[in-house]
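The other protein chains are all here in position, but one chain of the complex has been omitted.
For chain A:
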Amino acid sequence: MADTGVAETLLKRIEKVDGGVDSVEVATSLGVEHQAVVGAVKSLLTLGDVISAELRSSKHWELTEEGKEIAEQGSHEARVFSAIPPDGLPQAELMKLSFGKIGFSKAMSNKWIRVDKSHAGGPRIFRTVDSIQDQVRDKLLVVQKGDGTQLEEKEKNELKKRKLLSEVTLKSYWITKGSSFSTSVSKQETDLTPEMIATGSWKEKKFKPYNFEAMGIAPDCGHLHPLMKVRTQFRQIFLEMGFSEMPTNNFIESSFWNFDSLFQPQQHPARDQHDTFFLSDPALAHEFPLDYLERVKRVHSEGGYGSQGYKYDWKIEEAQKNILRTHTTAVSARMLYKLAQQEKFTPVKYFSIDRVFRNETLDATHLAEFHQIEGVVADYGLTLGDLMGILHQFFTKLGITKLRFKPAYNPYTEPSMEVFSYHEGLKRWVEVGNSGVFRPEMLLPMGLPQDVSVIAWGLSLERPTMIKYGINNIRELVGHKVNLQMVYDSPICLLDS
């Protein structure tokens, strides 16, 4: 505590009076600095309701250093007057005096003195009156006595202009007894110690309250990446819905599995150099299930399974070309082919969340690589209504309940539907994913039973993450230009709230 002595004296003062005391008066009567009393008040306030203090501010006039000098020795002009003997004084000599310059001009304007410029031996100054009244000094003495209120505002402002007076604001406390007033205060403890617990002394102690306004000390910790936090939640949702994870750890894929097996024709624009990354090394895939490859070739070039086909010259050279996969559906195709090789078909639900690559123009929301979320269900007799129902369940887990579906086109699904959700903030429908039923031309050559339907949907992981964490530039989220402060500060990922 700052000064226990002042605090105790202050408490005794308060005890004696009924109304309360003023901190300035206490300071004056104790002969201490006002600041010491203020310190005592503040530390008493932390003890609870011992005292209550009301902050008051008052303005009063005070003499400046120059003003004090004048109150003591007289105004400059009065001192000039008294320095001039009856037979006058050379002006040059007067100017040598400390108060000479200012006092001369003031005394001149008061018409107390005159200058005889033609006097032999240089200009000489003479009194013009016999006696003077030093009003400036008189006024300053009034203020010094504390009777400043007797002067008119105009007079005070004039003295202020001459820098002899200044107006000061005094902050003081009006101190009264608090609800738990006591004249004896014990020293406050800052914190609990093992000794206090051991001796039980904590029972008698008073503890200094904590400052709950201040921030705590940040813990030393590592952080997970926000995109990966969102990935974890999407994985969780799929697992909750009974979906098994597909092995998507193969970024390099053959055009065969990425396009041909999905019944995407070889002249399709997506297979262009402008859209897809091709590999120069290893340039070609060298191993395919050959009988399946033959069936794929036939369905493209001649049709079959109830299809007209695309009627073009299908080339294995195109199918062999290695690429960086453009979608995880390449893996879905491998998984469905594998499923078709089972002796007996069993229903499956698959999901994956992994990277895909597009050789496209980059901007604030598009990168050459991003994460695709994909869900696939294969079973007998699945309907379009089933696809919409499962999408409804999936998006409900993301906190999105208002969905509608727009017919769309995708080479390997029929029907194809774009999924839109109503965005409450934007007040419009926004696209949140793509979905569809895989074409028979894709499924039947794999060897899946005729009446098995496969429904699927996909969306990007980056877009919901950017919306969730309010990130506008994708480079701040993914890649080495990431803003680590953003990673440190990002909250946990509750998707459905």
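Methods note: contacts are C-beta pairs under 8 Å (C-beta built on N, C-alpha and C of every residue); 3 or more make two chains touch, one makes a residue touch a chain; residues count from 1.
By definition in this document, contacts and distances are computed from a predicted model.
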Hidden subunit of the complex - UniProt protein name among "U6 snRNA-associated Sm-like protein LSm1", "Melanocortin 2 receptor accessory protein 2", "Phenylalanine--tRNA ligase beta subunit" or "3-methyl-2-oxobutanoate dehydrogenase (2-methylpropanoyl-transferring)": "Phenylalanine--tRNA ligase beta subunit"
Identified contact with the non-displayed chain, of A:K145, A:K171 or A:K481: A:K481
Touch criterion as defined above, residue of A:R13, A:H34, A:K160 or A:R355 at the omitted chain: A:R355
Sole residue of A:D87, A:E153, A:D220 or A:E424 that reaches the chain not shown, by the stated touch rule: A:D220
Touch criterion as defined above, residue of A:L164, A:I373, A:V437 or A:M466 at the omitted chain: A:V437
Option from A:G381, A:G425 or A:P491 whose C-beta touches the chain left out: A:G381
Missing-partner contacts on chain A, residue numbers: 220-225, 227-228, 232, 235, 238-247, 249-254, 267, 269, 273, 277-288, 303, 305-312, 322, 324, 347-349, 355, 357, 359, 367-369, 377, 379, 381-386, 388-390, 392-393, 404-409, 411, 414-417, 437, 439-441, 453, 455, 478-485, 487-488
